[in-house]
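My questions all concern the structure below.
With one protein chain held back, the other chains of the complex are shown just where they sit.
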Amino acid sequence: MSAAQRDDSVLLEARGLRLAFGGVKAADGIDLSVRRGEFLAIIGPNGAGKTTFINMTTGYLRPQGGSIHYDGEEITGLAPRAIVKRGIGRSFQLPQLFTEHTVLQNAALAIAARRGVWHPFAPLLSMSVIDEARELLNRFGLDGIRDSRADSLNEGARKLADIAMATALRPRLLLMDEPTSGVAASEKMAVVETLARVLREAEVTAVFVEHDMDVVERFSDRVAVWSQGRILALGPPGEVLRDPDVLREVIGVAAVDPSAASGAGPSREGAPDA
Amino acid sequence: MITWFDENGLLLGLALLDGLAYAALVFMVSVGLNLVFGVLRVLNVAHGSFYAIGAYAAASLGGMAGLPVWASLPVLLLAAVLVGLVLGPVIERILLRRIYAEEPVIQLLVTFALFMILEDAQKLVWGVQPVSNDVAVRWLGTVDVPFAGDVIPFTKYQLFLLPGVALATLVGLAWFLRRTLTGRVIVAVTVDREAATAMGIDAKKVFLLTFTAGAVLAALGGALASPTTSLVPGIGAQTIVLSFAVIATAGLGQIEGAALTALLIGLGRSVAVYFAPELEVVVPYIIMVAVLLVRPQGLFGAAEARRV
Partner (left out) sequence: MRRAEPWLALAGALALVAVAWAAPWLRFILTLALAKGIAVLGILLLLRAGQVSFGHAMYAAVGAYVVAFAAPSMGDVLVLLPMAMLTAGAIGLVIGLFITRYREIFFSMLNLALSMVLYSLLEKFYAITKGSDGIRVAPLSIAGMPMDGPMAGWVMFGTALTVAACFWWVARQYLISPMGEALAAIKTRETRLEFLGVSARGVLLVAYVLSAIMAGAAGAIIAMTSRHVTPLLAYWTSSGELVFIAILGGAGGVLGPFLGAVTYELIRVYAAAAFADIWQMALGLALLAVILFAPGGVWGVIAGLLRRARAT
C-alpha cells in the first residue's frame, strides 16, 4: 500500500485474504479495516473462519493470498514472534497458560518477555517484576489467586489470566478468541466489564470473536459477521444485529442453542484451533 | 590410460550389490519401527533389540545339530516369528499399555530402559563372542553377476532372497494397510486416534496387533541378516539408530518412502565400506542430517503447518 493512500485512522488492514484447508475455504477474500481505538466484534457460526483470521493476523497461519498491513507496514506471513514485537497481542480460545507455573509466574514470564528474557542470573521474580505482575493481576482481579498453579484455575480465571499475559506485552492491538466462552453465565458480564475497562485505560484496539450477542451489543463499536470465509456484514451493532440476513445466518443458530454456539466444540489442547 | 573406473569398477559393483542386500535388511527393521510409531505414537527404542534377538535366535536354531541343510531357510523365518510373537505381546501387555497416556519423555525413558534390559538379556543368553551361521547362504550358492564387462561372483541369498523378501514385505504391507479391513482400521487409528476410538474401533487390540507385527518385522530383519554377518553385542544399538535415521530421513509414516530411503542409505553405507571404511557408520547420519537441514519433515513427509 502506498503512503499516499494511507489512512491514519486505520491500524490493521486486511486485503483479499484467502486460505483453504483441503476443500474448505476458511478465508475466501477477507477485506477488513480495523480502526484505531475501536472494539471490533467478530461473530458467525462455528467453522466460518473467525479463528483462522486471528491465526493469519498473528502469524500462526500463512495466508495463501492477500495481504495484511499493520500501522502501514506489511506483516503478511511474518513469524508470530516478529508480529508480537510490532505490538499485536493475542489471547486464545483455549487459554494457553504455563500449567506448571503459578499465576504470578505466568504473568512474570510475560512481563519478562517484554523486558528481555536473556538474563541467566537475575531471578525471574525480582522485586520490580513482582510489583508489575501484581499490579497487572490486580487490574484483572486475579491477585487473590496469584499463588495458585495455572492448571488449578476455573475457566473464567484462566481466560482472564490468558488475556492478562497478552496485555503484559503492552500491545496496541489485541486479538481475543472467544474471551467469554466457558465463563459461567453469572461471571460473564463482570469479566467483560473488567476487560473493557483495562483495555480502554491502556488505549488498546481490540478485535474479539464472540458468540454472546449481549456481550457484542454492549461492548463492541462495530461488528463483523463471518460466514463461510467471507464477511457478510459490517457495521455498528445496532444495525448489524437487526439485519434480517444476519439474523437468519448467524443469530438464528445462536438463539436456538446458545450452548452449542459458545465454542465448546472438540479441540486439542496446546495448538490454537485452525 | 587407466581410469578410476578401470581400477575400482569391480569394487563399485560389489558395493552396489552389497548395498542392495543391506538396504533390504534396513528396510525390514525401519518399516516395523515406523508402523509402531505411527499407530502407538511411541518410539520404541528397544526395536533394535528385537532385530538383535531375532538374529541370534536364528543363528542358534539354524546351528542345531542334525538339521538338514534345506531346512536352514525355514528355520530363519520360524525363529523370527517366534521371537516376535513371544516378545511383542508380552512387552505390549506388561509395559507399553501402562504408558500410552504418559508424557513423551516418560515413554522414551521406559522403552530406553527396556532396551537396556534386552541388551543384557541377549548377552546373557548368547555371550559376547561373535556368533555366526551361514548355512543358508552356502546352501543357496553364488551366481556370477555381469558388471561392466566383468563378472562378480555374489551370493544368491543376498542378490535374490533379501531384496525379494523386502519387496514382498513392501507390497504385502501396502496391500494389507490399504485393501484389508484390519489394515484400514490401523490406518484410521494412525490418522486420528480419537475419531477412530469414538467410532468403536478397539484401540487396545490394534495396538497389540501392530506392536507384535513390528516386533516380527524387526526379528525377521535380524534373522535374515544372521547368515550374512557375525553377530556381536551392540548390533541392537546400531540398528535402532540406523532405523530411526531411515524413518527420520524418509518422513514419519511413509512406507514406500522408507523403502527408497533405506536403499539410499544402504547404498551410501556400502559404498563407504569399500572406499572410506572409517566413515562406514557415519554416512547414514550425514545423509540424514543433510536431508533434515533442507527438509525438516523428511524426504517424503508432508509439510506440517508451521511449527511456531
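A and B label the chains in the order they appear, each numbered from 1.
Just so it is clear, a residue touches a chain if its C-beta (ideal position, glycine included) is under 8 Å from a C-beta of that chain, and two chains touch if they have at least 3 such contacts.
Just so it is clear, the model here is predicted, and its values are computed rather than measured.
Trainee: As a test of the contact rule: which chains in view would the missing one touch?
Mentor: Over the full assembly, the chain not pictured touches A, B.
Trainee: Among A:Thr76, A:Gln96, A:Thr205 or A:Ser220, single out the residue that touches the unshown chain.
Mentor: Per the contact definition at the top, the residue touching the missing chain is A:Gln96.
Trainee: Out of B:Phe27, B:Phe50 or B:Phe115, which residue would touch the omitted chain in the full complex?
Mentor: The single option touching the absent chain is B:Phe115.
Trainee: Please output the residues of chain B touching the missing chain, sorted low to high.
Mentor: Chain B touches the chain not shown through residues 37, 43, 45, 95, 98, 103-106, 108-110, 112-117, 119-121, 123-124, 237-238, 241, 244-245, 248, 277-282, 285, 288-289, 292-293, 296, 308.
Trainee: Which chain A residues touch the hidden chain?
Mentor: Answer for chain A: residues 58, 79-81, 84-85, 89-90, 92, 96-101, 105, 108-110, 112-114, 117-125, 165-166, 169, 270-272 touch the chain left out.
Everything that follows uses one rule, which is that only the chains that are shown with their structure count from here on.
Trainee: Take the average of all CA coordinates in chain A, do the same for chain B, and state the distance between these two points in whole angstrom.
Mentor: Once rounded, the distance between the two centres reads 48 Å.
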